[in-house]
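Partial complex: the chains shown occupy the same locations as in the complete assembly.
Chain naming follows the written order as A and B, and within any one chain the residues start at number 1.
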């Protein structure tokens, strides 16, 4: 039924009986079930050129490969997160680039980069998650710069970034252990900050829960917090804010 | 004041009354504070007209009253969060408005409202936190609309908000219990979403931890999560994104 309704509107557009702008609004206003269908697929294609993203964890090699190839066929553009070299080999698409430290596979993506997303990490161990955020935001169409290893125990390195902080429209801060970096960065800027806790550390780092809770309890108001190691989510949110 | 002190040293150097090496040492020992102080205060005043905000929890009646009055004297504008009627009485400023359900006291604030922040709640018990977010964002200068009680068990009520979703620049979703509302709203829009878990519920709601973790694990990528019951933080972040 969805298809029929959408086809009807598109036919009208083809015949010229419905102006494009009207059709667009009607597609958005379609009774819920169809609208949803449109939103997830057509809507995204029309407005952002963003194909689906594949979360590789918990899927078999074959599943990831099959979905990837189907997407590649449709749009020459997709993103796989939490991938491994074995998955990359199984996908077997020449154009695809594998980012080994973040486990991201990407093909295509937005060609024109806009705005300015800054990604910071507290330590070198936080780099994979930061890279996942950076690759994602860039893929979606954001201009991204990254500065790694600017933890709170060496404030001077952080100070170096003050110029970049001023230029950024949104700042992603990736930190494990005690998760203090977002608070300190938050005291230096009034830009929106997205904090990503990582599972870096041992003992009472509790697999990233300590950093997560520290970030949620930041004395700087209004910091957006992501799930542990969720660089992909941070990249998406950063892009949304950046390109508003 | 920073500037005056530094300028004084430089003047002395220029006049030759202070040797370069001495100036160097004194510059290093300069109270860092004032330079930073400028960032925290003047910076905010110049750019946002935002006075300090007082978090009433864990402060005595007298402390809150004293800080409030000092701020009022300076700028006729301040916000107190997590306040009670008793605190409001102790503050004793006629212009101040007390929002009893959210426990916010406000005076002044931004006069011109910009953009569009939409605040949704899953249930009526989530209203105090939502109101804290709404009052905060409005105080900072955002135009805010609120829709309460649109939980996932009655999707039809949520559907009624689709027009508002399209108009909003950023959406704050407040929910307790299973915290599912942000995921469902996230499937209906591509606007930035700020999720605020509340301590509503009992038993395994674990004082809001269940809603918090559910939100952090949303299948919709890129949802910004706040601390439990942190309407104030949500209001700040919503305003930052809204007025970017």
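Definition applied: a residue touches a chain if its C-beta (ideal position, glycine included) is under 8 Å from a C-beta of that chain, and two chains touch if they have at least 3 such contacts.
On a predicted model such as this, the values are computed, not experimentally measured, just so you know.
Assembly remark, whole complex in this entry with 2 chains visible in place, copy number of the identical chain is 8.
Operating definition for what follows: only the chains that are shown with their structure count from here on.
Taking each chain's centre as the mean of its C-alpha atoms, chain A lies 25 Å from chain B. On the chain B side of its complex with chain A, the touching residues are 39-40, 43-44, 47-48, 53, 159, 166, 169-170, 187-188, 190-192, 194, 212, 216-217, 221-228, 230, 232-237, 239-241, 244.
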